[in-house]
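As you look at this complex, bear in mind that one protein chain is not there, while each of the others sits in place.
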Amino acid sequence: MVRVAIIGASGYTGQELIRLLLRHPHVDITALTSRKFDGMSVSEVFPVFSGEMDLRFVPPSTGTVCDTSDVVFSALPHKVAMDMVPEILERGKKVVDLSADFRFNAPEVYEEWYCGHTCSKLLKEAVYGLPELYRDQARNARLVANPGCYPTSIILGLAPLLKNKTIDPQSIVADSKSGVSGAGRTVAMEHLFCEVDQGFKAYKIGQHRHTPEIEQELSLLAGEEVVISFTPHLIPVNRGILSTIYSKAIKDISQSELIAAYTEFYEEERFVRIYPPGLFPNISYVKGTNFCDIGIQFDPRTKRIIVISAIDNLVKGASGQAVQNLNILCGFPEGSGIESLPIFP
Amino acid sequence: MVRVAIIGASGYTGQELIRLLLRHPHVDITALTSRKFDGMSVSEVFPVFSGEMDLRFVPPSTGTVCDTSDVVFSALPHKVAMDMVPEILERGKKVVDLSADFRFNAPEVYEEWYCGHTCSKLLKEAVYGLPELYRDQARNARLVANPGCYPTSIILGLAPLLKNKTIDPQSIVADSKSGVSGAGRTVAMEHLFCEVDQGFKAYKIGQHRHTPEIEQELSLLAGEEVVISFTPHLIPVNRGILSTIYSKAIKDISQSELIAAYTEFYEEERFVRIYPPGLFPNISYVKGTNFCDIGIQFDPRTKRIIVISAIDNLVKGASGQAVQNLNILCGFPEGSGIESLPIFP
Amino acid sequence: MVRVAIIGASGYTGQELIRLLLRHPHVDITALTSRKFDGMSVSEVFPVFSGEMDLRFVPPSTGTVCDTSDVVFSALPHKVAMDMVPEILERGKKVVDLSADFRFNAPEVYEEWYCGHTCSKLLKEAVYGLPELYRDQARNARLVANPGCYPTSIILGLAPLLKNKTIDPQSIVADSKSGVSGAGRTVAMEHLFCEVDQGFKAYKIGQHRHTPEIEQELSLLAGEEVVISFTPHLIPVNRGILSTIYSKAIKDISQSELIAAYTEFYEEERFVRIYPPGLFPNISYVKGTNFCDIGIQFDPRTKRIIVISAIDNLVKGASGQAVQNLNILCGFPEGSGIESLPIFP
Partner (left out) sequence: MVRVAIIGASGYTGQELIRLLLRHPHVDITALTSRKFDGMSVSEVFPVFSGEMDLRFVPPSTGTVCDTSDVVFSALPHKVAMDMVPEILERGKKVVDLSADFRFNAPEVYEEWYCGHTCSKLLKEAVYGLPELYRDQARNARLVANPGCYPTSIILGLAPLLKNKTIDPQSIVADSKSGVSGAGRTVAMEHLFCEVDQGFKAYKIGQHRHTPEIEQELSLLAGEEVVISFTPHLIPVNRGILSTIYSKAIKDISQSELIAAYTEFYEEERFVRIYPPGLFPNISYVKGTNFCDIGIQFDPRTKRIIVISAIDNLVKGASGQAVQNLNILCGFPEGSGIESLPIFP
């Protein structure tokens, strides 16, 4: 059994980590930190865990966390994460960080879109925790930077096309739609039920912070610098991201060749499901699971390829992928604790 | 008072026509047809109208309809509409048709995407009922072809850009999202509550029948043949369409110039609202109304212009626009009966 | 035209008053107060009113309000209302108050459930603004206390049974369910979209402040002191209250006699709709309207009568009823400005 601590455990990603890890066959949760809920029991904060867990939240402290655990999940916001993570690493613990702080190769990109970086030397060491692309590097890592939710859906959706040089990398338009839990549990008027329900809107058009993270990985796949249009939208559902991704084909390709290329690319992947021709993902088909479902359509009228990818933003887009990274770090079977099937309806 | 009949009145667009016309200051509803609900009273079929109306549905018959009315709304499905409309016109009535049957200038386009056309000579005469573009032609028309819901949102969203030659017309990607009432009241498993709620999906990718209708009007605006990518999606809400429309700018233009151009283009329009910089539409801001709300963003990184347009698919996207066309046909103030404000939340 | 001011206009009931009054044929809105949004324009705070209104919010001040208006709606919270209303009355204005401050006949009841009362002498004068019961008194009132949302649905649901002495008044159980807008626009974690959607719960069981208001009016109808069980619940919808009300019949009565008694009791009422046998209300059949829909079932197995009543909590349960009271106060036709039909779906 590996002993695991979660720092910043009082948001939705923290809660989702608890849900998954409580049923993980090789994990003991030993500490949960929260400044806000310090001293309260888990089931007071999250009644869903009534009768399942005795732990109380403690204030964030490197000492407490490191004394009790082997691996630490950080679900802190960006900027706060980089204040705590270096010390935890120094004390010999492994870290899976769910913030943006260690996702970038170039500190100047982080600084342009986020804020100043106080331990940029760790950027070189940190592994971008998308197992489908970086599994081998993650195996021996000390620090895994868990990808953002939108980036996970878009990068997995485009990787085969870019790797195979099927499309013009400069023609990419990614139109993404997310459930509301992507905004976290922070209390804001715009996320009140009445403001969201029966609504649908775009937000941060051309300006969302996940843009450079997506572009970094697409550029590496394409072998050239890629700039994309990325527009996030808010769907009135709790969970799920669906990305509709447009790009121009640069060679003649048939629908079935496309699907065959995806199937081959993800052949060994437990959590990527490629849909047969004419079938397309729905966020309700991945709810509660670590799957990324992908459907592909070639449009001969416009020579555009349209890729649809769907994930649960709290699982494959956050906590589930973090557990997948834990499994890789610790040598557990990669699906441990994240094998459950979609809750539908 | 003008006497109005509605044929095919038992679906959601029929119901919405009844809702609007019952409060229209210059209209009497004189006949409602429905094969399915023949003989039943309106309030049995639509309990929302309890105590408001005595009419009973009658079977569709040109005679009954023409004997009692001056203007006829047809809310029949495509193909069925073109079987009844010609005779109604011959009997001297004016018709606002909500199907696709009279929207196309070229019969061969209709026949490619729909089915054979049995009265294609009427296509020349029919006016495409988008008042913002064809108001003058509609004033003296006998037959108005009420636009589709997706086309209304996309054409109004792009008209200023194409008219002003601001964009490359071949670069358009229209990613649209619709509430479920767009699918009508037809009983199908895929529209059961449990199949839709908490879900989100794309459908008919690259193949939706509104594509040629949109392309016809964009081509006329651009002065060249335009081919677009159009992807509809299903949002788990009752009403509303939001279209996110991408295109490449072909000249240098600032955000404020763009908004000024839209404001000028729609200056006289009662039902188009242009948003100030940084604000964007939400389908919940137009619910129950005839408004088309438009927000515009220029992205200097990609030179793409992103237009967001929002309508209520049952009002501006169908029945409200049909009433607007009635008002134009009859010389009533254009907002008669469709002035109500959004229901929010 | 009567000039109307709204104080405390930045919540959902304030917004709903604006929506209704902007289309009221005999009203000009002359002032809107909000401490929070002081100086902002209405359409910045409520984008739904874009292009419809130029007013800016001003801070609450008796002077400003009284100088510009003939009638004042107060949408302030309880306790705050009673600080401003007396002065407005002294300056000769009429007031429709939407808080609980003037709904009680006995100050001690208010003080037990709310807080100390600072102008209890006004309680005698204030008219409880349920037009179906107190229309005559309201005609010449200076101060109308607009009823609570739950009380409106329950009192209208039970009035015929109590007035006709059909039931044991001590046997009443009122199980009510409300949409989330009943909680107002106040920002609280428990009303975040993700906390509410896909959920359903009871709250304030046996302790909700509307209990004594309901009991006051039921006692007057019954001619004896009535104590009830009242349990509110939260439905994941924006609008609507449905109350399921159980009571024991004390005499033999048939289903059709019951419905006839209701129909007779509400014969002259524009906004109460009695359903035929076997049909029952749905909150979606009253959405956006001032209707109270009522269905009745007698259960011979238990000798209980089950009444179902449905209203839109923001219209008949708040702002629509307030406009109805304005119409009565000013001698306008009672339906002015509140005649619109349900938005369905």
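Residue numbering begins at 1 within each chain, and the chains themselves are lettered A, B and C in the order written.
One rule holds for everything that comes next: contacts are C-beta pairs under 8 Å (C-beta built on N, C-alpha and C of every residue); 3 or more make two chains touch, one makes a residue touch a chain.
The structure presented is a predicted model; accordingly, all values stated were derived computationally and were not measured.
Considering the whole complex, the hidden chain is in touch with A, B, C.
Contact with the chain not shown here comes from a single listed residue; of C:Asn164, C:Thr263 or C:Gln297, that residue is C:Gln297. Checked against the hidden chain, the listed residues C:His24, C:Lys93 or C:Lys177 yield one contact partner: C:Lys177.
In the complete assembly, the contact with the undisplayed chain comes from B:Gln198, out of B:Thr13, B:Gln198 or B:Ser340.
Summarising the interface, chain A meets the missing chain with residues 12, 15, 19, 22-23, 46-52, 180-181, 198, 238-239, 273, 275, 279, 282, 285, 287-288, 293, 339-345. Against the chain not shown here, chain B presents residues 12, 180-181, 185, 187-189, 191-198, 236-238. Taking the complete complex into account, residues 173, 175, 177, 194-195, 197-203, 205-206, 227-229, 231, 233, 235-240, 242, 244, 246, 280-285, 287, 297, 299, 301-302, 304, 306, 308, 345 of chain C touch the chain not shown.
Basically, only the chains that are shown with their structure count from here on.
Although chain B and chain C share one sequence, what matters here is the overlap of their interface residues, and that overlap exceeds half of the numbers used. Chain A and chain B have Cα centroids separated by 39 Å. Within chain A, contacts with two or more other chains are made by residues 194-195, 197-198, 236-238.
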